[in-house]
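What you see is the complex with one protein chain gone and the rest in place.
What follows is chain A.
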Amino acid sequence: MKASMRTAGDWIARHLVLMIGLLVLLYMLTPVFVVVLMSFNQPAGRNTYTFDGFTLDNWTNLCEPYQLCSSVGLSLEIGLLATLVATLLGTLMAFAMVRHRFRGRAAANVFIFLPMATPEIVLGSSLLALFVSSGLAGKLGFWTIFVAHVMFCLSFVVVTVKARLAGMDPRLEQAAADLYANEWQTFWRVSFPLVFPGILAAALLSFSLSFDDFIITNLNAGQEVTFPMFVWGANTKGIPMQINVIGTMMFAIALIVVVVGEFGSRRRGRAVL
């Protein structure tokens, strides 16, 4: 008896870290599982939060709730465009700030953090004030949302790419230059492939920030309705289960992008010669 107790105790001691890790993972992923599960829910009434039965209807009649698909379309459009612009600008900024010494660099390093540190609600309302006082009242919509999203994504891109770039030995770029690569070749053959995981992470982060954003968007959207705004609105009269389908799809796409990105960066090494 005692021996078996000791064995059990040893087993627990050996696997304690693993078990805690699994619990934390479970804690993190439970909401995601709920989303996936609820996407197959056959709700009993309008305002239900319980799993009442299995169905594929939510997947097949995706666009049934009014404005659902158009709001997702708008969010995707803004998300992709804002990600593209923010990633491009942010990557260039990160290169400038890590690789070059210039007047005001230290200040720029601090200012980069300001949009991240400012409460979203404050940013949103001040943006609205800015837009209105610039004569855009009544013209709020796609482009004001886009401008707002690029603005708050930018800091995150700069910080992410900077971190990756700072870990990269500047002598690699010097070695490339020493080996007859001009600035353009050095960037594409050495800097970019090595920083790419950082850029990809920044782009994914931007997209999810943009796709997700409610507060700033809600204040500056005019008559447009993005996906988070649609969910917020639907919440008052009962959330359609199709929202969970959209959630599951986004989750699956993000997963695929990460896996493909990882695979691609492993392969890229061979393609250079």
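Quick note on the criterion: contacts are C-beta pairs under 8 Å (C-beta built on N, C-alpha and C of every residue); 3 or more make two chains touch, one makes a residue touch a chain; residues count from 1.
Rule of thumb we're sticking to: contacts and distances are computed from a predicted model.
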Hidden subunit of the complex - UniProt protein name among "Aspartyl/glutamyl-tRNA(Asn/Gln) amidotransferase subunit B", "Spermidine/putrescine import ATP-binding protein PotA", "MaoC family dehydratase N-terminal domain-containing protein" or "Sugar ABC transporter permease": "Spermidine/putrescine import ATP-binding protein PotA"
Contact residue for the chain not shown (choose from A:Val32, A:Leu56, A:Leu114 or A:Ala175): A:Ala175
Chain A residues that touch the omitted chain in the full complex: 169, 171-172, 174-182, 185, 189-190, 193-194, 265, 268-270, 272-273
